[in-house]
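For this view, one protein chain was removed and the others were kept in their places.
Now for chain A:
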Amino acid sequence: MAHSVSFDMRDLTLESPVDEGVVHDSFSRLIEEQSQSLDKDDNGLEMQVLSEEDVSEEDLLEEDRDNVPYLVGSTWDRLEQERGPEHTDPLTGEQWSNATLKVLSSMPSRTIGRSRGAILSQYYSRTLQLRRRRQSRPSLRDYPHSSRPSIRGYGVEIDATDLGREECKKDKLVNNLQNLSVSDRTRVLKGMPLSLAEKSELRKLATSYKGAQMPYRGQIPCCSRLKYYIIIALRHTWYSWLSFLLSLQLWQVALKRVSGRFGTGVLSYFVFLRTLLLFNVFLVLITGFFLVIPQAVHPSRRTGPAVAFTGLELLTGGGYFTDSVMYYGYYANSTLNGSCQPTRNNSRDSNRTDCSPKDPGDAGGGFHLSYNMPLAYFFTIGMAFFITCIILVYSMSKSFGQSFRVDKPQGSLALKVFCSWDFKVMKKSSVKLQSENISTQLKELLSELSSPHERKSVLQRLARVSVHLLAWTMCVGSTAAVSFAVHYFSEYMHNDLKKRADLTTQSPLEKEASLLALPVVVSGINLLLPGFFNTVAWMEEYDSLSMHTHVAIFRNLMLKVSVLAVLCYHWLGRIASNPPGLNLECWENFVGQELYRFLLMDFIFTILDTFFGEFLWKLFSQKALKRKRKPVFDIARNVLELIYGQTLAWLGVLFAPLLPVVQVLKLLLLFYMKKASLMLNCQAPRKPWRASQMTTLFISLLCFPSFVGAAVCVTYTMWSIKPSGHCGPFQNLTTMFQSGKRWVQELADNHPKMAWLAWMHTYLVENPLFLFVAAGIFLVVIYFHTQVVDGQRKIICLLQEQIESEGEDKKFLIRRLQAIHEQRRPRPVQRPTPLGSERLDENV
């Protein structure tokens, strides 16, 4: 009987999309015939089609007759009791006879998941496939063979109720499992929807057949039992160690609490924060080990007077900190030796360091550790950026792969119904809120669906477009105005600083304090303008909420990018190009300090915002306005603030190697502060939040404007800006980049064998052609990839069509099956019972 059901499926089942065309044609033929037959309702024609399908009517009946008793199984019995002898099939709303129903119920697709036997055979075929695949095409191992398991199951004989055959199937499955590798076997077993006990039984069977490797406990000698115990004990120690490590994970409990109350949207903010923290910890480690510690061990002494610590330094980053490992200027441009005596590449007295005890013999010895500081500085920063870039691109591609599928995202309603429940939410009020959200979302979707294109009058649409235009003009205008304001203000402050530099009479304290003006203004703008954008967006009334969020993110991003661009021009264009104008001995230090101030001010303003914007606003709205709603945690804005801060930190690594430390501290504090404020003041956002796609967006924003921008600025600084001549590791070089070049040349001169390195350096690093070629290859690869994805989309469309027609076929076949039964046996209800009991008697 299973033959009769599975034969046609086998024809319809695709093995690979390659023979797509053939199958497709056969389908269209089938559909044609079917529609004809349906039109005419001609029995003769139907018979003809059947014979084309290689099934004679007799066969079918024969099969059916044979198998009827077998179908009297437990599941079927249960169903039968529930439904009674005559059933209305939801398929077509028709009444089926019992015999038809029995055939239907044993169709592979219907037995899947119903009984153990079906699961066993399904997995039998799966393991078989796995084995075949292993033998022939191992590269396909990650093909999601499990995504649509039941199609593969069609090829297997399924008879869910026959106990003997189930045993047989089990044996086959066990046999297959044995032939798989251990890891595959475990994987298959883990994926089986059976209960633990059954799984462990299967596993025991699969392993025990191998005898020698995993014997039963009773049969093994003492020493190997001991070995067995040791292995188990070791494994358990390993597992408990791993779970211990997992429990050490940062903020696990806190994150759990946040997600339990606010759902995954807010959670994504905190997880993003943690990612940034990890990036910064990585930066701290790399700069700490390769720059700060070597330099701190060999402190360089400056001639200038020691500056007293006043406290204002914490805000300005200047004064006491200026001459410390914190900033670029402190690092020596010499080779640090293990003997603690820097040898000079050049003779600059101002920089000479005296380290005691002096031991020239040691310095010249064969085993001394020499540490070329400029080179270390250059490569550390370079490597830090390079590795960060790789991590970012990797996580971005992973995130993209997870959140964007090949096939088109349709069917939002079904997904909403089945996948929208956030099972992380555990708090009662949040659960309630969530179900409210889901129902409003469903209502919104419904209203969209019921009136997809509400025809608006030309006037209305015009009004709408003009509102959008107005909003965009306002946003772009305000961004431009703010950028110009920052530009002119920074110019003003620059000139002011120049004047102050000439006037030596002023107290240094006041001078330092005046430096804070620019960061305060910029941070204030960053805080206030998003509020303005929100007001404008409120006026606009976007159709979809995701559109709303994306527009908000884009506007905020536009603001931050333009402000940062102006600032970068200010630092790299104005200050770095003309350091003597400001009477600066070391412009890198100054820029580093500026970045420190910006980072700190950003943090302070975030604190203020959290306090006033969230805490006081909540008090105000609850006490004064008597509103029940608490403020909503604005994920988009908060994330963009994080990205802004991170850009500053990346920009500053070159000028202030310890800036990541500040950023780490800032992020740590921010986490606890935001968490506390969230718990105290906020409620879960009412907007639907596609956390996964947003995370993808966030990480791409972090990668594209933020990291790339910072990297471009740093590279520009290294390549083409002249470093200051009196401080830092790169003094008296024309560019920082030259330190690498010089080192390579020296190496090539000293060791002729290393000449290839110099050659490589000249042709690969300095020559832009190489970069162009690499980028070109990259683009070509991307192009091919998009083409492949495009092709896959097309195939998916075709396959979907096929599935639909397959469903039609199924309906058609079932209907005819019913017709045949009615023809042959006018009263089919009576037949199964006596036959079934006979068979059962025989079996007994």
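Here is the rule we use: a residue touches a chain if its C-beta (ideal position, glycine included) is under 8 Å from a C-beta of that chain, and two chains touch if they have at least 3 such contacts; residues count from 1.
Just so it is clear, contacts and distances are computed from a predicted model.
Chemist: There's a gap in the complex where one chain should be. From "MTPB1", "Calcium and integrin binding family member 3", "MYND-type domain-containing protein" or "Palmitoyltransferase", what does UniProt name that chain?
Modeler: Result for the unshown chain: "Calcium and integrin binding family member 3".
Chemist: Among the options A:128, A:189 or A:497, which residue touches the chain absent from this view?
Modeler: A:189
Chemist: In the full complex, which of A:127, A:176 or A:268 touches the chain missing from this view?
Modeler: In the complete complex, the chain left out is touched by residue A:268.
Chemist: Using the document's definition of touch, tell me which of A:184, A:540, A:585 or A:808 contacts the absent chain.
Modeler: Considering the complete complex, A:808 is the one touching the chain left out.
Chemist: Which one touches the absent chain: A:223, A:414 or A:459?
Modeler: Going through A:223, A:414 or A:459 one by one, A:414 is the residue touching the chain not shown.
Chemist: With the missing chain put back, which residues of chain A would touch it? List them for me.
Modeler: Spelled out for chain A, the touching residues are 79, 90-92, 109-110, 112-114, 146-151, 186-187, 189-193, 195-197, 199-200, 203-204, 217, 228-229, 232-233, 235-240, 242-243, 246-247, 249, 252-253, 255-257, 259, 263-264, 267-268, 271-272, 274-275, 395, 398-399, 402-405, 407, 409-415, 417-424, 426-428, 431-432, 435-436, 438-439, 442-443, 446, 449-450, 689-693, 695-696, 699, 800, 803-804, 806-808, 810-811.
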